[in-house]
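This is the structure I want to talk about, given as structure tokens.
Only one protein chain is missing from this complex, and each of the others stays in its spot.
== chain A ==
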Amino acid sequence: MSVAAAQGKLIAVIGDEDTCVGFLLGGIGEVNKKREPNFLVVDKNTSVQEIEDCYKKFMKRDDIDIILINQNIAEQIRHVIDSDNDNPLPAVLEIPSKDHPYDPTKDSVLRRAKGLYSADDMR
């Protein structure tokens, strides 16, 4: 934590095996002195509660500035992601996975931006 604070913050990742392996190969993986990793590999045995708990833990950590989450996994905890609107950091980015291509209609930030427009405003 002290190293991260002095030299920059971390990127956390919640994704399937390929996503985690790929981004950790890129160099974002860390296990700190408290034995807390900054990644979670989600497979068919991972429960929604585990994903939610991990997401909330990453949001509370002050050494993480970006959370990457596969879009299909984000759909499972959409209610938690949409409720965290106030803080700009850590930034939550929904990324496509190998099996699920990117869908802009499901992205939280884009949906919120689209929802600002209504027919009454155009009068």
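The definition used in the following text is that contacts are C-beta pairs under 8 Å (C-beta built on N, C-alpha and C of every residue); 3 or more make two chains touch, one makes a residue touch a chain; residues count from 1.
One rule holds for everything that comes next: contacts and distances are computed from a predicted model.
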item	value
From "Large ribosomal subunit protein mL43", "Polyglutamylase complex subunit TTLL1", "Vacuolar ATPase assembly protein VMA22" or "serine C-palmitoyltransferase", the hidden chain's UniProt protein name	"Vacuolar ATPase assembly protein VMA22"
Contacts of chain A with the absent chain, listed as residue ranges	3-4, 7-11, 17-33, 35-39, 41, 65-66, 68, 88-89, 91, 93, 95-96, 98, 101-102, 104, 107, 109-110, 112-114, 116-117, 121
